[in-house]
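My questions all concern the structure below.
Every protein chain but one is kept in place in this view of the complex.
Should a chain be cited, it is by its letter among A, B and C, assigned in written order, with residues numbered from 1 in that chain.
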Amino acid sequence: MNQTVNMKVRLGSLELRNPVLTASGTFAAGREYSDFIDLSTLGAVVTKGVSLHPWAGNASPRIAETASGMLNSIGLQNPGVEAFCAGDLLWLATQDVPVIVNVSGHSVEEYVAVARRLESEPTVSALEVNISCPNVDEGGMAFGTSCPAAAEVTRAVRAVTSKPLIVKLSPNVTDITEIARAVEAEGADAVSLINTLLGMAIDTRTFRPKLARAVGGLSGPAIKPVAVRMVWQVASAVQIPVVGMGGIMTADDAVEFMLAGATAVAVGTANFVDPTTTSSVAQGLEAFCRERSIQSVAELTGAVRL
Amino acid sequence: MNQTVNMKVRLGSLELRNPVLTASGTFAAGREYSDFIDLSTLGAVVTKGVSLHPWAGNASPRIAETASGMLNSIGLQNPGVEAFCAGDLLWLATQDVPVIVNVSGHSVEEYVAVARRLESEPTVSALEVNISCPNVDEGGMAFGTSCPAAAEVTRAVRAVTSKPLIVKLSPNVTDITEIARAVEAEGADAVSLINTLLGMAIDTRTFRPKLARAVGGLSGPAIKPVAVRMVWQVASAVQIPVVGMGGIMTADDAVEFMLAGATAVAVGTANFVDPTTTSSVAQGLEAFCRERSIQSVAELTGAVRL
Amino acid sequence: MTCADETARDRALLERVSVLSNDRVAEGVGLIVLQSPRVARSVRPGQFVHLRVAEGRDFVLRRPFSVHAAHGDRLEILYQVLGVGTRALSLSGRGDEMDVIGPLGHGWEIPDTLSHALLVCGGLGAAPMGMLATELAARGVAVSVAQGAPTAPRLVARDLFADAARRHEIATDDGSAGHHGFVTALVEPLLAGDSPDVVYVCGPEVMQRIVAAQASAAGVPCQVSLERLMGCGIGACLSCVVSTVHGQKRACVDGPVFNANEVLWESAEIPPKH
Partner (left out) sequence: MTCADETARDRALLERVSVLSNDRVAEGVGLIVLQSPRVARSVRPGQFVHLRVAEGRDFVLRRPFSVHAAHGDRLEILYQVLGVGTRALSLSGRGDEMDVIGPLGHGWEIPDTLSHALLVCGGLGAAPMGMLATELAARGVAVSVAQGAPTAPRLVARDLFADAARRHEIATDDGSAGHHGFVTALVEPLLAGDSPDVVYVCGPEVMQRIVAAQASAAGVPCQVSLERLMGCGIGACLSCVVSTVHGQKRACVDGPVFNANEVLWESAEIPPKH
């Protein structure tokens, strides 16, 4: 039982201490969570989406609880890449954890400008290009629901970054493998999925949508079966590693994603319920392997027995 | 408080006593449920999918529980349209409730053959053409995820039936309004949505998928936000009535779907948890209107205040 | 699929019941006693109930449990704590209410001419054997029981079997009680020695299959009680099919008890639980 488990995994050229990441937008830049956990116990911190200029985000209410999940329509509120570099990123530089910056844009040019600005920042270990945000009117998910658009963003960002490039896919599509293959062909080093499912809830007392923006993104345990299915499909369709997420609350959930084909996993909404989730998932994953004499966590990837 | 509420709604030429239907495949032909409720308290019974020849369905296990939902991969097991007419349909003829038959097929020809066979059955009040089953290898969802295929099935069935024609749409698409418009253009009298979301769950103890077929359809409260969003989108995109479903457990859930634009609603998975759900949703819907002095339940349709 | 000829179908009841007691009776096993007049008075051996183990906002499917015993208004269920549903069940106590659908399914067939029966059970397979043993004994049938469990502390219903059976043999995987090995090793001697008219079996599917083969080799009719994951429990959803020589049958209404020689054993079972 004292056997050590090799917890390392690789996303392209990026080696991670363990496969557990934070899901963008649910962990800010990690500072708030450092009250509860040691960030160095994580594979990487994935930041909230960062755009070129500050974005104000959407009107309130921005969240609503649903059965085993929640809707959000935050809308990528962020202070812009300059303020991000001067603030959160400086703080992250003092932490012992790889940093993956989630890159947002209204246009291909904006994605490129953000990536270009981050290129010179040594604290940034990798980029996650978010082509799947359902909460903005322009850009966001529009790029993630069409192969040519997804390919175009990937190609353009690839041209300006030497950092490992992860593309975050939308589940709101007929065939996610098509999009995954398109971004792989343009040089993505990994794909991450799933972003939120587009959803809506209506207050039957007021007859108003529960979110000011009417629709928002559904996350949490409710979506896990859809996420696991998509990870399985995508992992079977591409050669590059897959970061799996959607409803992970426990180490067992993380194992499920890895069995389906994920190389790494991310914990999102669960952070709101228990701010120590990321860290306990990482520990639990190691314990899972130890109990079964699995020497390297990477052996779980794609190990589902069909 | 003794004011009566007009609970009638129309799906094309079909007038229903109230807007509460059973979701296909969760209620068989209603006989089992007649132990628990009076079928005449329902708007209509929608039967399990019926194909031309008997189908054996998929291997077991066929269901798995998930957070606020379940996966199923029943696979349209049914005895074929002849046996259906000689069995369930004869029984249904003795009941005081409209019957909507859910029509399945591996091919356009099969859908047409089933519809043709049912044309002469006076007990059949309407057809619901299922182009969205995620649990069969050929046909099923393949027809519901492409506009030309959806249009083709609708056109072909329309040509052989004079009964009200409802087309049941798949949520596993990038843009469901596109498919809805395509079937409306081919003469569908109504659309029903959503069928199940394609999902997967893996047993971390055995490393095997929880369903023998690996993937299956996700239903139950977990999917309600996705369903409400799609009903809202489709109701805004087409002129024909929409039958809304996905996770309805209570009258309040039914109201939510109607506010989003549904003319009628269907109760599926909830029947397994409480076999009286359909009937109590119908009662609760009436009480909801009465308490708010809403004279006709149809006033709820599309009444969301944006 | 609902068969047109299925006319003598029993009406299933939906009953609000209250818990009279709930106690641990073996390692990881509880016995819950429910005040359930309508179901308790109509249930027959081998039938089951579909229990709503958790209520409230949560969506949780019902869970099927065999009726272990029924006395007057009281229904007894023997359950093994495995997952969320049975854990919730284990936490309920006297006075709690829950809702039950039952009695469900096609139970054990008891031929009128029966004079000697062999009951073979493994683990919680003892649950549906309780009412059967009691009923057979009451009818004057000579009952032999072969009971298996992983280890002595997990043996259940020993008193009930001791009362009802003329012969009660035990096997444990670790030898902590009775024969050291599988219960299947007890079956051939009992088949040969007692010459039963019928063999009744319940337990892990692989064990049922072996016993069915043993009975068949001995030329004795055999009934098995099969578990499937169940959605509705009443025949509507087709979650629970069993492949038989007569096609796909629903465990919840056509079973859970089947004649062993009708079952096509290659059909997938629920993965073993431990």
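To be clear about the criterion, a residue touches a chain if its C-beta (ideal position, glycine included) is under 8 Å from a C-beta of that chain, and two chains touch if they have at least 3 such contacts.
Everything numeric here is computed off the predicted structure, so don't read it as measured data.
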Contacting the left-out chain in the complete assembly, out of A:Asn78, A:Thr145 or A:Thr263: A:Asn78
Option touching the unshown chain, where A:Ser68, A:Ser104 or A:Ser125 are the choices: A:Ser68
Chain not shown: contacting residue from A:Val5, A:Ala29, A:Val157 or A:Ala201: A:Ala29
Residue among A:Gly12, A:Gly187, A:Pro275 or A:Gly302 that touches the chain left out of view: A:Pro275
Those residues of chain A which, in the complete complex, touch the missing chain: 25-29, 31-33, 35-36, 48, 56-57, 59-65, 68-70, 72, 74, 77-79, 83, 86-88, 90-91, 203, 205-206, 208, 212, 220-222, 249, 269, 271-276
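Methods note: only the chains that are shown with their structure count from here on.
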For chain A paired with chain C, centre-to-centre distance based on mean C-alpha positions, whole Å: 47
Approximate Å spacing (C-alpha centroids) for the pair chain A, chain B: 34
Per-residue multi-chain contacts in chain A, two or more chains: 67
Shared-contact residues (touching 2 or more other chains) in chain C: 59
